[in-house]
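Taking it in order: structure first as structure tokens, then the write-up.
One protein chain is absent from this view; the other protein chains keep their places.
As written, the chains take the letters A and B, and residue 1 is the first residue of each chain.
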Amino acid sequence: MSKMYTDAHRLVVQAFLARGVMDEKDVKSLVHTACERCGVPNVGERVDNFIHQINSQLHKMAMEIKKKREEEDGAQVYALVQTAEHQIGKIINNYSPKELELFKEIVSKVITSENGEVSSTDCLNLADALERRITKDEAQNAVKKFVEERWLRIDEEGQISLAARGIMELQMFLQEKYSDFIVTCYLCQDIVVKGQLCDGCGKVKLHNFCAQRLFQTRPNPKCPACEVNWSHDIPHLNGGPVEE
Amino acid sequence: SSQARQAAANDAQIMERKVGELVQYFLIMEQNKIPIKRGDISRNVLKDYKSIFQEVLMKAKESLSNIFGFEMVEVEHSSAKTKTKMYFLLNKLDSELREDLVEISSENPKNALLWIVLAIIFMNESVISETQLWQALQKLGLPQDEKNHPVFGDLKRLITVEFPRQLYLECTRVPSTDPASFEFRWGERATAEVDKEKLLHMVTEIYGNNMTPQSWRTQYREVQLWRQEKGLADEPMEQDG
Partner (left out) sequence: TYQNAQKLIVDNKFEPKVFSEKLVTLLMGRRTEPNSRTQREVAIKKEAWSRFGKDVNSCFRRAPPFHFMLGSFDRGPPIKKVK
């Protein structure tokens, strides 16, 4: 146990256990407060180094604090995720078997959909197709809970997609079960579920915020692989990275 | 020989994996605060590696403390005729450190009710009859027959099933009573977890009109005993005359 691992690290791990997922600014203030309360020299901006020290202890427990941008607006998010699929997972969970089955079907629909999102009405209609019958109300409450706990995301038009926490947690499951559908982003190499796909070669796919970064200085953007004109409109997200 | 080395490496790998699984098992079971029995560990985690039970338990205890700041507590719970060894987790970090950082707000209402029941039992000199407890809760708008309270749901189930199952409360039948009557005491988890001194201070504040903890003589003595057990220095006792 390296002496660099202090009560401040334990406090941050406990906060991640309690909350599961946090925005970047909350992680920064958490680490700052934890260091201050434990009399540990403040890490300042080196939050990722602090998180790395925690992860070096957590990996033995098949747990990890991962970082990813929300696909919609590029906001940076940290989450404490499970990295192994062992059967203890089926023993208890704060979701009922019915809710988990619904979640599994929603993930399946989102991953196999054209543009990585599904309407909330389609999600509720899934309730009838489940093995374990679930009422529309129960399905509605389940979806509300999945969004509140940031496994899923819902936008203004009611479209449901996988939130960053959901993608980080299920990465292994997605890559192995949906290998045909799961693509990594041409620019940042991270998984991209909802993004822009080149309609020329159908190979290059970009996160919205990565398309913004790649094409921001180019008047008529072309696909970096097949040179076909990039037909999607280039978003102007404030959340996205200007430079990485 | 290389086989021996391979076997040893293999064992070490199994050990590390089982320790990781047991640590996760503890962290997951704290979702509903139900204590883990020895049998659960063998059945759900060790399975065909039962021979290394003790070592895996020790290493998991160490990791839970070093990595997460949790203490693995072992208690012997006796119910009916059997005595079973049970385990649960307590937080080693002070509440001052954890305040506002480590908090699950959805649990706060239930914490409030649990605290009230524990306070009533403690102040009633550590035991209270079920009827007396329900009379007190009734005045808080929590009647015994309430099956779907907007905040707590089925009250009887919460007080007589869930809290005892979590070892926060102990509900025992008063011998040779017909019809059977029951008594409530603190369970093993409450005894291990709750800060009696803070509890007495809060109760005293709730009574207000500049009452002090010392004015509850027996309960204050109980706090002094608790402080000694915890190895805390004796509070300077006012001259008791």
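Things worth noting here:
The criterion applied here is as follows: a contact is a pair of C-beta atoms (placed from the backbone, for glycine too) under 8 Å apart; a residue touches a chain by one contact, two chains touch by 3 or more.
Source: prediction; values computed, not measured.
Screening B:Val19, B:Leu113 or B:Ile159 for touch with the missing chain picks out B:Leu113. Across the entire complex, the residue among A:Ser29, A:Ser56 or A:Thr112 in touch with the chain not shown is A:Thr112. Taking the complete complex into account, A:Thr83 is the one of A:Thr6, A:Thr83, A:Ser119 or A:Gln140 that touches the chain left out. From the set A:Gln14, A:Thr33, A:Gln53 or A:Ser120, the residue in touch with the chain omitted from the display is A:Gln14, counting the whole complex. Residues 24, 27-31, 68, 70, 89-92, 95-96, 99, 102-105, 107-113, 115-116, 119-120, 123-125, 128, 132-133, 135-141, 143, 150-151, 193-195, 198-199, 202-203, 206-208, 211, 215-217, 219, 239-241 of subunit B touch the missing chain (whole complex, contact as defined above). Even with one chain removed from view, subunit A keeps its contact list with that chain: residues 14, 17-18, 20, 63, 80-90, 93-95, 100-101, 103-104, 108, 111-112, 149, 151, 166, 169-170, 172-173, 176-181.
Going forward, only the chains that are shown with their structure count from here on.
A straight line joining the Cα centres of subunit A and subunit B is 35 Å long.
Those residues of subunit A whose C-beta lies close enough to touch subunit B in the complex are 1, 5, 7, 10-11, 13-15, 17-18, 30, 33-34, 37-38, 57-58, 60-63, 82, 84, 86-89, 91-94. On the subunit B side of its complex with subunit A, the touching residues are 16, 19-21, 23-25, 27-29, 31-32, 44-45, 63, 66-69, 91, 93, 96-98, 101-104.
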